[in-house]
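Up next, chain A:
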Amino acid sequence: MVFISNHLLTLILFFPLLAAAIVLCLPKDKLKAIRWTALSASLVPFVLTVILWAQFKSDQPGFQFQEQYSWYAALNSTFHIGVDGLSLTLVLLTTLLTPLALLASFNITDRIKAYFMLFLFLETGMLGVFMALDLLIFFMFWEVGLVPMYFLINQWGSEKGEREIWKGIKVQSRNYASLKFIIYTMAGSLGLLLAIQLLGVLFNTYDLQTLYSNWAALDPNSVILHFFSLGLTVSTIKTIAFWAFVIAFAIKVPVWPFHTWLPDAHTEAPTAGSMILAGVLLKLGAYGFLRLVLPFYPAESARYAGWLAFLAVMAIVFGAFAAFGQKDFKRLVAYSSVNHMGFVVLGIAAAARAAGTLNATIALNGAVLQMFNHGLSAAGMFFLVGVLYDRTHTRNLDDFGGLFPLVPIYGGILIFTSMASLGLPGLNGFISEFLVVRGSWPVLTLYTAVAMIGLLFTGAYVLKGIKSVLHGPLNDNWAHGEHKLIEINLREIIVMAPLMLLILVIGIFPAWILDVINKAMMMLFH
Partner candidate 1 sequence: MSIPLSWFLILAAALFSIGLFGVLSRKNAIAILLGVELMLNAVNINLVAFWRYQDPAKMAGQVFAIIVFAVAAAEVAVGLALIISVYRSRKTVVADEIDLMKW
Partner candidate 2 sequence: MENFIIWMLPLPPLLSFFVIILFTNKRKSMSHGIAIGAAGLSWLGSMIIYIRALGVKEFGRHIFGSSINWLPTGSTWLKIGVQIDPLSAAVIFFVAWTVLAIFLYSIGYHNFGQPKGDNDVAGLPPHGATVTENGHKHTVPSIEPMYSRFFAFISLFAFGMYTLVVSDNLLTLFVGWEIMGLCSYLLIGFWFGKPSARNAAVKAFMTTRIGDVFMLLGIAFVYSFTGSLSFSEIFKPEMLGALASTPAFFGISAAGIIGLLLFIGTVGKSAQWPLHVWLPDAMEGPTPVSAMIHAATMVSAGVYMVIRMFPLISAGWTEGMPLNMTMSVIAFIGAFTAIFAATIALAQNDIKRVLAYSTISQLGFMIAALGIGAYVAAAFHLVTHAFFKALLFLGSGSVIHGMEHGVMHTGNHVDPQDMFNMGGLRKKMPITFWTFLIGGLALSGFPILTAGFWSKDEIFAEAFGNGHFVVFITLASAAFLTAFYTMRQITLTFFGEPRSKAAEHASETPWTMILPLIVLAVFSVSYGWVGIPEQFPGLGGLIPNWFHEFVGGTLAELPKAIEFSWVPLVTSLFVALGGLFCGWLFYRNVKSPQQDFLQIPVLKNKWYFDEIYDYLFVKPATWIAEKFTSLFMDQIVIDGILHSVAQFSLFLGHAFRTYFDKPVINEFIGDGTGNAVKASGSGLRKIQAGRIQYYMVASITVLVIFAVLFYFLLV
């Protein structure tokens, strides 16, 4: 027991890898065994996270459950992990969504062993980013997360569909999407790697906590690093490094105009892949903003907050418009992520501009909670689209219509989740959106006002989805015969149940999670 409580984070982090090793040893035709092993193994990190949450002292500043092991002594990089209220929230989200995604994948039969192993790798990668307290470790896990997702999209993505790239050349959609996803993210992380190396070279350490203080203590006008005898001042270097960080994270979030990989990747990924992609992977970018950009570059963030807010508002408005314009249900949901993550970035921008004020704290509370909430509702929406796709093998909204009488339970769940996505008061999305709007209104008034267009069209696209799928005259194709639509089954309801429960609980009583976030934000940014 002592061992467990002393190594809680390591256990959470590496248990999925262990599980992957176990799955590897199973015979590949034992589908059931593989599924249940992977699922039950992924529940362990979740249970441990719940213990973590219970033992976490939200009043205590700094990181908790820290563990540090020597790792790369030559570079002064150590394997240092720990959590605060911010990372804890996202760790919880990750360990919660992974079992659900695995359960959602029970209908997969193709190369199931590799599939589940990749998922478990992915979990470790994501958790590592949230826990890392060492920049090199951070970067390593950041990249680790990319690879499994690439293969999941590339190998298990939707088989149909082609995308014309140029001059009439067509490529298979899932190849296009997976390549775009991995290359885009990697391109962004190049600058990140350089900026991390810069920090490492300057201070001869990669430890986050040391860097926080050292980096801030530098005199902005002093000259360091005589690159090619250029003699750049600290403030110039900081500006360059700031943008390197920002672009890497902006691609991941994604902020407009770096968002176009998202609809492709989300649409082509297998259902569970989309759940994790929207639920957790997008949060890595926003987490990077909160963990690295704001603490490292407060001055630069404040200076460029207007630009960031502009991009966020573009994401909110055009994300909503684009979602409204889609004919493909999954693509509609994918674009809704752009819209929702825009609010996260808007909150971050407001907090950057007004650092240290109550407005900033409220905006950050909203942004972090929005990350969590979007994780729940987007994962739910993608899953529901997947449920429909499994049965009908189409995602075209024009092919549905009037399905509500055939699948009343599914319809109810869809409306519920859609409403969470829409930001209906009483459900979780509203709280976070309200906090973001409240936090950014006094700071970035015009941007917030313009963002309301996006909020309006959030309603439009959510209703369009419901209208096209559930309402209207019944499309006879699904009413009888071989295509008769089957009601959502128990396994699928079990996937949705925890999500819906949390959506409702956070909507009605947000304090249990928001208190942790709030305290973390207070301690981080004051």
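As a convention for this text, a contact is a pair of C-beta atoms (placed from the backbone, for glycine too) under 8 Å apart; a residue touches a chain by one contact, two chains touch by 3 or more; residues count from 1.
The candidates were selected such that all candidates are chains of the complex that A comes from, given by their letters.
As the structure is a computational prediction, the values presented were derived from the model and not from experiment.
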- Query: Pick from 1 or 2: which one touches chain A in this complex?
  - Reply: 2
- In the complex of these two chains, what residues of chain A are touching candidate 2? 165-166, 180, 184, 257, 259-260, 263, 318, 321-326, 331, 335, 358-359, 361-362, 365, 402, 404-405, 408, 412, 415, 419, 424-426, 430-431, 434-435, 437-438, 441-442, 448-449, 452, 455-457, 459-460, 463-464, 467, 470-474, 510-511, 514-515, 518-519, 522
